[in-house]
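Of the protein chains in this complex, all but one are displayed in their positions.
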Amino acid sequence: MIDPSTLANVILGLIQAVLTLLVAPLLLGITKRVKARLQYRNGPPILQPYRDLAKWWRKESVESDAASALTTVAPALVVAAVFVATLLVPIVGQRPPLEGWGDLLVVVGLMALGRFVLAVSALDAGSAFGGMGSSREVAIATFVEPALLLALVGAALAAGSTDLGAIAALGVASGIAWYTPAVLLAAGAFAIVAVAETGHEPVDNPDTHLELTMIHEGMLLEASGPRLAIFTYAAELKLVLVAGLFAAVFLPVGMAQDLMPLSVLVAVGAALAKLVGAAVVLGVLDASLAKLRILALPGLLATASIVAVIGLATRLWLPA
Amino acid sequence: MTIDPQTASEIVDACAAVIVVLGVGLAATRSIGRSIWLVAIQSALVGVAAVMVGLATGAGHLLIGGVLAIGVKGVVVPLVLGSILRRSAVRRERHPILGPRASLIAAVAIVFVATAAADGASLGASVAASHALPAAIAEVLTGLLIVMTRRKALSLVVGLLVFEDGIALTAFSLTYGMPLVVELGVLFDLLIAVVVAWIYARRMLDVLGSTSTDQLRSLRG
Amino acid sequence: MSIASAFGGAGSGPLLVAIAVVLALATVAAVAPRSRVNPASLSLALSGLACIGIFVLGVIVLASGTPVVASAGDVLGFALIDVRYDALAALFLVALGVAGAASSVYGIGYQAHGGAGADRSAAAYPVFLASLFLVFGADDAFAFLFAWELMALSSALLVVGSRPTADVARAGYLYLALTHLATAALIVAFAILASAAGATGFSSFGPAAVGLSSTTRDVLFVLLLVGFATKAGAIPFHVWLPRAHPVAPSHVSALMSGVMIKVGIYGIVRFGLEILGPGPEWWGLLVLGIGVASAVLGVLYALMEHDLKRLLAFHSIENIGIILIGVGVAILAVADGATAVAGVALTAALFHTLNHALFKSVLFLAAGSVQSAVGSRDLNVLGGLARAMPVTAIAFGVGAAAISGLPPLNGFASEWLTFQSLIGAGGDRALSLVARSAVLLAVGGLGLTAALAVACFVKATGMTFLALPRSRGAAGAHETGRLMGAAMASLAIACIAVGIAAGPVSAAIGAVADGLVGQGSTPATAIGPAAVGVPVVGIDAVYAAGRLAVLLGGIAGLTWLVAMRRRTTRRVPTWTTGIAPEPAFEYTATSYAKLIRLYFGPILRPAREVSVELHPGTPFPRTVRYRGEVSHVLDERLYRPLHRGAVGAAQLVRRLQSGSLQLYLAYSVAALIGLLLVARS
Partner (left out) sequence: MIELLVALTVGIPILAGVGAWFAEGRRATQLALGGLAIALVSGLALAGLVFADGPVRAFGGLVVVDAFGAYMLVLVLVVAAIAVAGSPGHLAHKQAADRLRRHDAGRYYALLLWFVAGLAAVPLLDNLGLVWVGIEATTIVSALLVGFARTPDAIEAAWKYLILGSIGIGFALLGTLLLYASSVGVLGETSDALDWTRLTEIAPRLDPGLVRLAFVFALAGYGTKAGLAPFHTWLPDAHSQAPSPISALLSGAGLAVALYALARFHLVTGAALGPVFSSTLLVAFGLLSLAVALPFIVAQGDLKRLLAYSSIEHLGLATLALGFGGQLALLGFSLHLICHGLTKATVFLAAGRLVAERGSRRIGRLGGSLVRSPADGRALVVAALILAGLPPSGIFVAELAILFGGVQAGWGLAAAAAATILALAVAGLLFHVVRVSVGPAGPPAEPRSSGGAWAVLVALPLSVVVIAGLWTPSPVAAALEQVTVILGGGGG
């Protein structure tokens, strides 16, 4: 007989896993739909991403004859890294499905793993676009990662723990008091880098295949069939991850602690609401913002780091 | 004959006085030949002083040392130097680094400095500090002055000799001379030194064509 | 003292003797006349054997917890060999053993493959190993300096080799000269400690150091830091490193980068932390600053390199920086009595030291294979080697992932601990606000470093092993020798294994670290399923490397099976807008780093010149030449002017020897007058 809290955690974890896996393409659809509407277009149906994935999945796989075995395994590695990362973030339940397997630093590390594999495999075919996308991805990441860490560390200090479950729990417990200046500034910083991390305007344009502008799509240019499907799915899953991470740390509301049907329902609803909200916001951004020149990005992203640092400073230097 | 120490030191003082005058002359003159004979006389006087003191105190080693000094420094050395002088074309210190008047003034100044220094010198009561000490110091300094301000090899040797005379005189003024072995050794070394100088002066004439030390500036850094 | 009498009590005495004998034999073998068996190979094989012995010794000491003591050799009453291998030393012995064994095995194949070091200069290799072995255990100032200088000399000889080109000779010279300057600082520091202690034994230094005035202690700390940071290649004392490491034979580069520069870390921990004990906060802040600067600048300069081994050399600077961050936090925390944090920080530092020894060795060895297969280290003429040299490629890939700090490999584990220590210190009220702010800023710096490292190794891996070969040499390359492959593979596996076993490993290291910082018996740091927590101000996160690795592998494998098995895969030329693909279309190492070069322009101050040559009478270019280079601030703003100034001053002083006899006399007389005045007064 295993103790109920563990059981609850396992079940909530399963629910979260299924939910995230199912909902990921939907978010992309929503984003695109919102963007289209704001541009007075009809836009694709919300479920289009599912159809795309299915279509690609059925196609044969076409690889470059210059490519090595890496090309074949890369997609699997990327999606695995991202998915495992989501399992370390409490989205439905208040404790992460894989509680005790890793903290926010591990989440960041897994994101880096995914980025590494993707960027390397983009060089495999020897296409100029792959190199371009890859180099841009890693260059931008050099500004994203510090900001991300600083923002999360701000929250971690507030909670006295880097464990996302603990952070979320403290957030829930302290209610409105959670939103100290430090945490608010950290949230701001995180929001900025989240856009970059998920590849939306003003950093990247998910719809373009114009070599001058594309970043993420550039890396996928040589991918086709099931590999393209997996890469795209990984990208969609990453949006869930980032949104979930943001929600867990800076918007910890409505998460379930037990298996009471009501609380589970509330939790699922809340989770969905947060994710969809994120998708909508991104859509709005896509529609309303122009893409920044790639040389102007450091300005934006460095701002995030600075905001985060100010957050830390307020935590240290302001009388608590 | 015997002379009491009092007189002995008077004799030494007398010689010292003459030696100082000669030193000033040496500093002033530009003729190398003259300077050679001046230094010869000077050296001889040091020897004479030694002999006198030797007679006075009955210290045999002073007699021997003095006689040898007269022989070596007063006779042999001048002859050796003279032989080079005869070979070399230039027999005057043409462009000394310090002109004759200037060196004259310097020499005189040296005498006063020496006197002052000797008075100030804390040589302790142990020594019967005679008046020869200022003269000795003056000669040492004059020797250095000559070596530092002349260009001709011979003049440098002359300066060296004056320097040596100064030291010898110091020996008398502090302690009536040094143990005989040392005296002899010093004399012997001095003699060889002059001979070697003679050898090199000849080589300079053979290889470089003159004894002017101005060509001797190729080794630098 | 005779060798026989040296091992009273110590159980591992025979092992020590065996190691010494084998190394001696290896040295002799190298200079032995060429017989049926190649002397260099024999020497290397023996060296490898000795390294295994060293590894075993280290493990024994760690397991038993009782130090191994020995001493031999006697000059004027000073023991030249006077070693005491305690737990701290044992950690470094383990690193030395693994890296040394692999490098030796690799070396056999390497020099058989026509690589360098196939001549008498190979005799320096066992000596180098021996000096490393001695320096980690030295328990006496003389013995330490003896081993230390021997290490410098032998490694310099290995760098220079027997038939050096002018550049190689210059690199070796610069290395030897700088490390010798650093030694001067150490000599003075040791002398001060020795005169305070009245003995040259390190055991007596600790008590003596306590009694010294705070000013003296500060001076000592700075002297020691300068001395050891130079050996470690930390910025701003790094100039020799990127020059010396690339030109050495690769198995030597591996040892230098993997182990030798760690002697600097060892020294800072041993003397700055253990012997000097708690000091003012600024000691720690200084080390922390050096660490951050080395980490960020090191990786930035590495990104700008397209010489594979130079790139790796700059990464050594980066990793030394990461290690120093840990050490700095430890010193800082000890200064404020926060021993728990200090324990974590020091564990992180020592753990990363071990990890770096592993992955930097494998990277250098792989680079060596690439060089001997292609005949060049220039990323811009490599490429497409993955299919020709799979073992090398995979080994390099693992090393790259590890050094980029990616889970679940060993690099991530130690960087994770470093982050934990930073956050812990940042939240610890025992530290001053300034210290906490600095520590938290360091989080950003470390994050930046990690991201840049990812960028750099994506570049290095991709440019070397992927896409189309960029030169005939790269096209004709093929895998190099079994031995070399085995050496690389074993190191790569070690990287994975240590990464997965991060829990127990870090627990073991943690015990040592806690002993050094005076933290209680309970290991302050244990990561992995076993322990429920890192008691750093309540950060109870747990990183279950093993389970994560399994899960990752499982999901990835599953996806791969489902997606790729029994699929028809069509292989076609890469789509290059319709024309036949050429290597010329690919991104080069230079172009790949361009965006970062521009982003970090203020630091790198890149200079580029493009010269276009037109076909006569037409607007069409015949050739376009591009030259781009970044300027190394410290080299140009600090060292070059310093060197110029020094030589210029020397030239001026030489004028004093003007050749004028009269002037010379004037010097003498002036000096004499001065003396007389002294005597009179």
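To keep things simple, chains are lettered A, B and C as they appear, and every chain counts its residues starting from 1.
Just so we're on the same page, contacts are C-beta pairs under 8 Å (C-beta built on N, C-alpha and C of every residue); 3 or more make two chains touch, one makes a residue touch a chain.
Note that the structure is a prediction, hence the values are computed from the model and not measured.
**Student:** Going by the stated contact criterion, tell me the shown chains that border the hidden chain.
**Tutor:** Every shown chain touched by the left-out chain: B, C.
**Student:** Identify the residue among C:F55, C:Y106, C:F142 or C:F364 that touches the chain left out of the display.
**Tutor:** Of the listed residues, the one touching the omitted chain is C:F142.
**Student:** Even though one chain is hidden, which residues of subunit B still touch it in the full complex?
**Tutor:** Interface residues of subunit B facing the absent chain: 59, 121-124, 126-127, 140, 144, 147, 153, 156, 160, 163-164, 167, 170-171, 174-176, 178-179, 181-182, 185-186, 188-189, 192-193, 196-197, 199-200, 203-204, 207-208, 213, 215-219, 221.
**Student:** Suppose we count only contacts with the excluded chain; which residues of subunit C make the list?
**Tutor:** Its contact residues with the unshown chain are 73-78, 80, 141-142, 145-146, 149-150, 152-153, 160, 163-166, 169-170, 172-173, 176-177, 180-181, 183-184, 187-188, 190-192, 194-195, 200, 646-647, 649-651, 653-654, 657, 661, 664-665, 667-668, 670-672, 675-676, 678-679.
One rule holds for everything that comes next: only the chains that are shown with their structure count from here on.
**Student:** Which chains, taken as a pair, are joined by the highest number of C-beta contacts?
**Tutor:** Looking at every pair of chains, the most contacts join A-C.
**Student:** Taking the mean of the C-alpha atoms as each chain's centre, how many Å separate subunit A from subunit B?
**Tutor:** So the centroids are 100 Å from each other.
**Student:** Please compute the C-alpha centroid of subunit A, do the same for subunit C, then give the distance between them in whole Å.
**Tutor:** The computed centroid separation for subunit A versus subunit C comes out at 35 Å.
**Student:** Which whole number of Å gives the spacing of the CA centres of subunit B and subunit C?
**Tutor:** Those two chain centres are 69 Å apart.
**Student:** Spell out the part of subunit A that touches subunit C in their complex, as residue ranges.
**Tutor:** 57, 60-70, 72-73, 75-77, 79-81, 83-84, 98, 100-106, 109-110, 112-113, 115-116, 119-120, 123-128, 130-132, 134-136, 138-139, 141-146, 148-150, 153, 156-157, 160-163, 166, 221-222, 225-227, 229-230, 294-295, 298, 305, 308-309, 312-313, 316-317
**Student:** Quick check on the complex: what are the subunit C residues that touch subunit A?
**Tutor:** So the residues of subunit C touching subunit A come out as 383-384, 386-387, 393, 397, 401, 404-407, 412, 416, 419-420, 423, 426-427, 433, 436-437, 440-441, 443-448, 450-452, 454-455, 457-459, 461-463, 465-468, 529, 532, 537-544, 547-548, 551-553, 555-560, 563-564, 567-576, 581, 583, 585-587, 591-596, 598-599.
**Student:** Quick one: in the complex, what on subunit C touches subunit B?
**Tutor:** These residues of subunit C touch subunit B: 654-655, 657-662, 665-666, 669, 680.
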